[in-house]
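Here the structure comes first, spelled out in structure tokens, and everything after it is commentary.
Left out: one protein chain. Kept in place: all the others.
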Amino acid sequence: MKDHGAMQRIVRELAAIVGDRHVSDAAEERYLYGRDMGTMPPAPPDMVVLPGTTAEVQAVVRLANRERVPLVPMGAGLVLSGLTRALAGGIVVDLKRMNRVVAVNDVSRYAVVEAGTSQGMLQAYLKKHHPTLKHSLPDAPPMATIGGNVLIHGSGHMSCAYGFHSDMLNGLEVVLPTGEVARIGSCAVSDYWFARAPLPDLAGLFLGWAGTTGIVTRLAIKLFPRYPFNDVAIFVADDPAVIPDVLGRLTAVQVAEDMTAWMTPKPAWAAGHQHVNICWGGHSREELICKRDLLRAAVRDYIQARTAGFMPLPPPLKKRFTRLPDSQLTTFADVRKGGGFEYVGAIMPVDLFAAAYRLGVRVAEARGVAYSLGARIIGANHCMMFFFAYAFNRADDADVARAQGALEETNREVIALGGIPWKAEAPAQQAILARMDPSTRELMARLRRAVDPNGIMNPGNWETER
Amino acid sequence: MDHAEILHRCFRCGYCKLPGNHVDLNCPAYLESRFETFSPGGRMWLLRAWRDGELEASERFQRILFSCATCANCTEQCVFPKFKDRLLDVFAAGKAALVEAGRVPPAVRDYLTAVFDHGNPFKLPPKRRTLWAEGLDLPRFDGQAYLLWIGDVGAGDPRGRQMARQVARVLQRAGIQMGILGPDETSDGNEAAALGEGELFSHLARQNIARFRERGVRRIITLSPHGFNALSRLYPAHGGDFAVFHYTQILARHMDRLAPPTGGPPLAVTFHDPCYLARHNGEVQAPRRILARLPGVTLQEMDRSGKNALCCGGGGGNYFTHLLGEGPDSAARVRVREATATGTAVMLTCCPTCLAMLESAAVSQNLDGRLRVCDLAELVMERLDGCS
Partner (left out) sequence: MTELRFDPNLCRACATVDCLVRCQYLDLDLPGARIEKDLILDGRPSRVLTDCVTCYGCEEYCPHGNHPFYLIVERQEQLGIQPAPAPITRQQLIMMGDKNDAPPARVQAPVIHLCAFPMLAGGIAGPLYEDASVIAGNDIFCNVMWLHFARNSVIRERLPRVIARIWERYLRDSGVDEIVCYHDECYATFTRIAPAFGIEVPFRCVHLFEFLAGRLEALAGRVRPLKARAVYQRPCSNRLIPETDRWVDEIFARIGVERVARRYDRGTPLCCGGVLYAHQRDDLGDDVQRRNLDDMQAAGAAFCVFNCPACMLSLGEAAAERGLFPIFMSDLCREAVK
């Protein structure tokens, strides 16, 4: 812990790097940047800095290294699991000033963006300048950053077709914990950011590490054709046990861009039912209908047996399910008129769907927590991000504690089932590490020591040696 | 403070920072600062912390609160039904609590003191309040169809005065029978209310309403959308029951009364929607209807227009207090850059505050030779008179 004088000196040095206006050690910023919207207890930083360029990030990192001050990289701070809290104090590096779209390659279909570029702004940029292209949007608010979401292995509305958002990463520019700027992927060799292959894939050093291995400043992501026509269908069944088979049949058709299951006790008509939203697009109405018919054919057995089927969805009602981003999801935070929710997003094999569903219902009902469950399918049924979302009233400490308890139990049970919590809270990271192959854990530790010898990067996260 | 019971319900999802089409940051204070604390959500959480004793009302805290431009982008974009409608009330209540506690930035204090002492923030003596109308042959209100309400910025800001003259002239040209209060006009209190000085606002509202009644005013045309907001939306709670119009609404109705424009060279313009007209009061069509009646004039919309417009940064008293700053990320400078991106050389608006803010920003941005900022009425008069 630095003394006050040293901290003041660091603030002045940061101001010299980024300008007075873009650094603060005021109580207001320390308060707000010390917490997120989830249930994790606050952990305030000593100061917050807003760099505007890679060079500024580099200078900030070098300063932090010299002073042995922790750095906490931050995008929109919307993970909900407290990954941008300053668990050991230090400097929160808010990257949202770095929000430029650097380049778009129409032919090879990728965009190079600064890490703080928001999902909404890239979406709007592409709509205006490259209307035939789109990127995969997560179910996060539009302020969520491209960088943050890719680096936590996010997923989104094209994940059924193309996998995790980290699978859509072509390359990145990163400021290493020791201050060097490295380029990963084709951009390390070429002016083009077209792929991570065929090089040794060093992107893995930065994906899923919760900001403990460097600060990514730029990245290239894949873009995809934007269909002029889009459609959605909702398949409804009663029995969670049939869902893996349903998903297997639907994904086998390989026309869906997004496939997401949802189960919620409210409204009453949804309770006890398993819903699977299937979104697809086409270049013509005929193509849409053709794809719809293929999807229907895949689950014809269920329809003919009258045990499951598609919800009637007139065109105006479809808009609710095809709007991106879907603001309706955010409003789950207010189901208890309390402004809060957090979820365990468990990456799991689809086989575990029914067990995960039962787990969520059991935990939520036993603890009296308002809940919503669901699963985004990643790839052709390759795995799923099963979410257990629990709402709470931020003004009611007991309610927050109830939700926190539900999250902890869910994390534990998910690991026991064979899943892995995604963007896990620091305690859940420890639970994962406890279950991890020891050699893997040691490899993580060794890599971390190698890239961050002074241990300044987001300490408290992925602490392999605790 | 009022509305404290909903502070915790802000999730801080950040929809409030963006316009509906997400093209860029649309909260002036957050745009300029980029610290989460200056976003609407940040303000909500900080107010809660202050109420709970976790934070002091420091100078920075005050600045965070009072730099809100009350542009209502947050209320427009917040995704929580009903809750969203109260966001500006929450911020006003927070500012009111700071006013009550005597913890306000000096610039805010000076503004409120000037309005209290002089009836206007420019400290104009009554006689100078009519500078804008000199030579216009505008009678005092004496039972005409309309009262023309100028407001503080129209009377006190040099650019505002120019606009006021042209608005009055074009309305006269359209045959609108109207009078003014002249030296008897005082602040309408819109900014006082936005700054949380509810008592001062109530005093001004009651005073003005009494004055309107004494003179038999029934219908009012306002120069400024801020005055339009105060008189049409805030005064009814104090007994005001007048028919209030923004000047563009009257002009749009009576464009056919004006002598047929002679045309003039083709002119591409862009239009900046004032927050207190578009978002606060839902009027986005009247200015565009006027433009559509001007031969040769074509409108190039900015990426953010109508209810998605970026504020000029002058609302919530910021025109007077300058708490938002004038740096390259200030809303006004971003906005004039956005205007130039449309490829037009003329940026129109219909609010004296926006006009002054944007014209000043164009100069700061070194665009004064390339981008002309003017009021809609000024353009109409030019086109009517056949000059460009």
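We just call them A and B in the order they show up, numbering each chain from 1.
The rule we apply is simple: a contact is a pair of C-beta atoms (placed from the backbone, for glycine too) under 8 Å apart; a residue touches a chain by one contact, two chains touch by 3 or more.
Computed from a predicted model, the values in this text were never measured in an experiment.
Engineer: Just one of A:R62, A:H273 or A:R441 touches the chain that is missing; which is it?
Structural biologist: Candidates A:R62, A:H273 or A:R441; residue touching the omitted chain: A:H273.
Engineer: Among A:G204, A:G309 or A:G405, which one touches the chain that has been omitted from the display?
Structural biologist: The missing chain is touched by A:G309.
Engineer: Touching the absent chain in the whole complex: find that residue among A:A182, A:V236, A:L417 or A:I432.
Structural biologist: Touching the chain that is not displayed is residue A:V236.
Engineer: Looking at the full complex, which residue from A:D106, A:E180 or A:D293 touches the chain that isn't shown here?
Structural biologist: From the options A:D106, A:E180 or A:D293, the contact with the absent chain belongs to A:D293.
Engineer: Just checking the interface: what residues of chain A touch the absent partner chain?
Structural biologist: Spelled out for chain A, the touching residues are 236-238, 267-271, 273, 289, 292-293, 296, 302-303, 306-317.
Note that only the chains that are shown with their structure count from here on.
Engineer: Which residues of chain A touch chain B in their complex?
Structural biologist: Residues 21-22, 24, 26-29, 31-33, 37, 48, 50, 76-78, 94, 96-97, 118, 120-121, 123-125, 128, 141-143, 327-328, 330-331, 333-334, 337-341, 393-395 of chain A touch chain B in their complex.
Engineer: Would you mind writing out the residues of chain B in touch with chain A in their complex?
Structural biologist: 8-15, 17-18, 21-24, 33-37, 42, 45-46, 49, 54-56, 58, 60-61, 64, 79-81, 83, 303, 327
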